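Missing here: one protein chain of the complex. Every other protein chain is in place.
Letters A, B and C mark the chains in the order given here, with residues in each chain numbered from 1 onward.
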């Protein structure tokens, strides 16, 4: 680095009563001069103000509300571009025919979503209360009734499906609502389409950490090994797996 | 890798009706044979069951409750090894004389802690409602009344003090309770004492993401630049900064 | 994930003589069926062929040669857009007036560069054989005669200047040539200009690892703390620090 001669700087320091650097020339090791507190105090940029919700599950002021109990106006059928037709009732909606996706597309985000396994317990393993939340339409956080329902660990509720089992099983029983709080970092790709950084995801299940910034290996595959393909922003997709899983209180904050 | 001869493996594959590999010898590029779903289904280990609290702020079944509204039996004075004497009243406690630390020591953890700035608004900047939560007794998540109270960004509530400003200001007003949910990964050190991986921290402030797995630069310094020194497990410490900040509902899960 | 019913998949597996999954219904834990070797053998894409140089310091076939001993046609004055005028002689060039930059701009790359401190030893500390290699015109790998010449550790040869000292001092004496092999990953930025991933750099000094994928903290600053600003591809810049450091055999491979 270009700089003024060393001696001059030492003099400037000395005048403020800090260490003299004159002994450098005798090959002694200088101690860096003491800083003042303000040197590590940065005022800009100022974080913008966000008004939190009335409780920590309610949408903060900068959230996009994806479902507030009334209608699916933020959603569409995943295929065909038609409106989402899953039934809405009593402030919640239930899985209907075909996957649905948000009309908006997202990159990095924080997502809050609540869901409930069917009240009537039917089937077992992957056949009980199965749905899924596909981040950027590709990377599935599993939805399943994992209350007293053993399946493969990397396919139970709150797994990154077939990639990462949850750290613990924090499932509530049917008739109760589960909460997922998801922090998602989208993958980045190089110009040649190869992956630069993989997607990462943190999940809290009912307030309990179950995925800690894990590395997503690629798009969710039911059969075989995942492999990334470059993409941009993409919707959140909810899966129709044939079970009447219910959802409510969904909001997202772009990061 | 040591392996059976290639041709034999190709035959084994062929017998199950998958791709023949005989064309390898003609320099064609084989497609990997199709897997079956069960090949990516891993049952062991089974995630242990954790019963979530009655709501997502209540301690789950595997949490160590550090304050449940009754007493400071999990805490001691930071210096001197004596009991913690901060006043407990109405299910909360208020900052008293001297920092206090947990009796237990922690490595990686998830921490839930609620706090409230003093009802009576006094002072400004760093002088208003100042306290702090020191992770492993060294790395401070700032506690400050940042409601309509400008200070340096990397010193406001939910900053990693003098290292990372919060992504947004999600502060509630005095008389209301704030919630921090903290995911903490302890630093790791090499045998020679140098840092192998720095500490990392994620913070949700009132349910809003404010620190996203940021890299802690070293122990919090009021003056000058941080520098790691090797250490093992260590307590959570709460700071006496002379302001009557209140705390309640504190629990921690070891990760 | 949508999938065929579980039982059907189990049958498919059974027919190839692998594990039966019928015992799942008795709550036993299945072991994933054995894969065949070809399932983890991926033929595409095929890595392109690069012909290495005649020795490991010579440019491989895909390198852009930035100096082959003849002229500075790949370089220009950093300021003013004029030709580079540093003197070329005997297959090497020596620092002249003003910094010089490559005409080309680079993102991620592997860089090979050889340099020699002035034969005549003059000055001390930062005043002896000082120059610098600025990756993307911003991030300096220090060039200095660090042979028996103590200075601050994070300012000696092969330091990331004022950010990371080298792991060891692998300096050759004046009259000898030093080799830097640099692996550089450019920083990535978010749409709002904030840093997504910082730059990273690995340096081998005379074949000895001195920087191991360290995180660059921001543009090199002689005074104060570094802070990133978003940028795209940028040249390699060599610094005129007033000392007649010599350079030769410079090549780069885009990654």
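The criterion applied here is as follows: a contact is a pair of C-beta atoms (placed from the backbone, for glycine too) under 8 Å apart; a residue touches a chain by one contact, two chains touch by 3 or more.
The structure displayed is predicted, hence computed values, not measured ones.
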Missing-chain contacts on subunit A, rising order, are 3, 9-10, 12-13, 15-16, 21, 29-33, 35-44
Residues of subunit B touching the missing chain are 1-3, 5-6, 24-25, 27, 30, 40, 124-127, 132, 140, 150, 152, 161-162, 188, 196-197, 220, 222-223, 225, 239, 241
Hidden partner sits against subunit C at residues 34-37, 39-53, 55-58, 60, 62, 110, 112, 150-156, 162, 165-172, 179, 181, 183, 185, 200, 202, 204-209, 212-213, 221-225, 253, 255
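One rule holds for everything that comes next: only the chains that are shown with their structure count from here on.
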Overlap of the subunit A and subunit B neighbour lists contains C
Note: subunit B residues in touch with at least two other chains are 35-37, 39-44
